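To start, the structure itself, in structure tokens.
All protein chains but one are shown in place.
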Amino acid sequence: MKVVKGLYYSNDHEWVKVDGDFAFVGIADYAQNHLGDIVYVELPDVDDELEKEDSFAAVESVKAAADVYLPVAGTVVEVNEALEDDPALLNADPYANWIIKIRISDKAELDDLMSSEEYEKFLAEEE
Amino acid sequence: MFPYIPHTSSDEQEMLQTIGLETTDQLFDDIPDDMRLKKALDLPTAKSELEVRNYLKSLADKNCSLDELTCFLGAGAYDHYIPSVVDAVISRSEFYTSYTPYQPEISQGTVQYIFEFQTLICSLTGMDVANASLYDGGTAVMEAALMACSTSRKDEIIVSKGVSPEAIKVLKTYAHAQHLNVVEVETKDGVTDAEELEKLVSDNTAAVIVQNPNFFGVLEDLESLGQIAHKGKKTSFIASVSPMALGILKKPSELGVDIVVGEGQPLGISLSYGGPYLGFMATKEKYMRKLPGRIVGETVDVDGKRSYVLTLSAREQHIRREKATSNICSNQGLNVLAATVYMVTLGKEGFREVATQCAQKAHYAFNELTKSGKYQPLFDKPFFMEFALKSDKNADEINKALRNEKIVGGYNLSKDYPQYENAILYAVTEKRTKAEIEKLASALEGIK
Partner (left out) sequence: MKDYDKLIFEISKSGRKAYKLPPLDVEEQNLETIIPGEFLNDEELNLPEVSEVDVIRHYTNLSNKNYGLDTGFYPLGSCTMKYNPKINEEVCRYSGFTNVHPLQSEDCAQGSLKLMYELQESLCEISGMDKMTLQPAAGAHGEVTGVLLIKAYHEKRGDTKRDKIIVPDSAHGTNPATTAMAGYSIIEVKSNKDGLVDLDALRAAVGDDTAGLMLTNPNTLGLFDKGIKEITCIVHEAGGLCYYDGANMNAIMGYARPGDMGFDCIHYNLHKTFSTPHGGGGPGAGPVGCKEFLAEFLPVPVIEKSEDRYFLDYDYPNSMGKVKDFYGHFGILVRAYAYILSMGSDGLKKASAMAVLNANYIKEKLKDYYYLPVNTLVKHEVVFDGLIEKNGITTLDVAKRLLDHGYHPPTIYFPLIVNEAMMIEPTETESKETIDGFIDAMIAIAKEAESDPEILKTAPHDTIVRRPDETQAARNPVLKYEG
């Protein structure tokens, strides 16, 4: 499983890339691999205010569906509309294709997440 | 021996031997002794086919078949003519003895007729997508309301009292369980009270539900009601429509409806004392992945050949489990086939002609029945094929008197609407003749 350095990771296999007061959020390689061919991504609305652990998107394959949970609270400022037309982008490169961009409410919440090294260890234990 | 169980005693012995047992009772040794039924089931023992046939025929004969009566009863189920091709097709055992098309390679027949059904429903309603059906009209109203609540994340449902009382009851049962709030809006002069609706709709409203023609047979102004509904933020406007009326009425898609549902019984499905029928549901593309129930889509196989499969199943219970759009895991398969055959058999001209004849004959009956003034229209409003009349006679007494003339009278509205005492709702389908309508008129005149 590919793990990109410099990102934060959650137990539910979401990643967070911090950019000033903002962050991009997506799903990790493990998650896309687990789901198989992704056929649809349900996106939230811009301006949705979300709590930590709120489900903000759903990713569907033919035989499975998964809710995507927000690792840190924030307000949606942008959604990746390219995923609506081509959900397979998440299979092709889940790290380059973020799902939403948020304005982070409380940066301290990032401390609860894993670093890429910790996430790699976590994956090893999951296997 | 039983005709449906082919095992000979030597088969049984051989098979038991393979398993390493001596008696069939040992097959149940895993059931703890205190759980075992120690007596025979208290039911009669097996009957021959002839006995079963005779007994059930005697029960059927205790009923009053509409073959021998003239029916002016509607109120949600209608006595339309069913062309003989319908039963010929649904009697093919390749259709009725197959299961859900989980293996598309050997069920292209089923998936293709569902695809045709979805296309026909979209065509009649003008909507973008339709599902493969729900249980009936009442549950379709309920499912549409739940869908509106889940997409908007709101919990208030406004329903017009012009919607079928059965459907409202079903809606309330489920709404109560899910802590959703059902608000009923009154009717005024036989149609949904637009002023009251306007007061009720707010940003908390998930859905506004109306029926057209409504339960009284009266045509609702869908366009205006839809505009009121849409004053709420993300409020869905749901219309339960008569499929037959779509033969002549404007398409719901042109009138601002977000979710169209309805009872499919008029489409070639027999009355059968209330079921099985089918509910249909169609909506806009943006709600496609929120639809409850099965959906069939077109695709290609490994050789590039056009084929059909059940699709968008990520919405459904076997994948989404407790987050599914509904717990439904069937469709009304064989009735969907009946409705499909009915719609294509009538076709472009015939469908319109049946709808037109219903309207023409209903209006003729309305004139005949109200001519003398003994029976008066309950509402002075445009209708399609059902209308309500009031008089100073008790509705049940009127129907009893008609029954003596071999006529099944209309629906006693006071059962659901106490304010409409002595009011009867008559339905006139294309099956009724001028002579039958005149017989009804003279029978009504003759009631003392």
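Here the chain labels run A and B in written order, and each chain numbers its own residues starting at 1.
The definition used in the following text is that contacts are C-beta pairs under 8 Å (C-beta built on N, C-alpha and C of every residue); 3 or more make two chains touch, one makes a residue touch a chain.
Computed from a prediction, not measured in an experiment: that's the story for all the values here.
Within the whole complex, touches from the chain that is not shown fall on A, B. When the full complex is taken into account, the listed residue touching the unshown chain is B:137, out of B:137, B:162 or B:190.
When the full complex is taken into account, the listed residue touching the unshown chain is B:115, out of B:115, B:237 or B:375. Residues 37, 39-40, 60-63, 87-88 of chain A touch the missing chain (whole complex, contact as defined above).
Just so we're on the same page, only the chains that are shown with their structure count from here on.
Averaged Cα coordinates give chain A a centre that lies 43 Å from the centre of chain B. Of all the residues in chain B, the ones that touch chain A in their complex are 289, 312-314, 319-320, 323. Across the complex, chain A meets chain B through its residues 39-40, 42, 60-65, 67.
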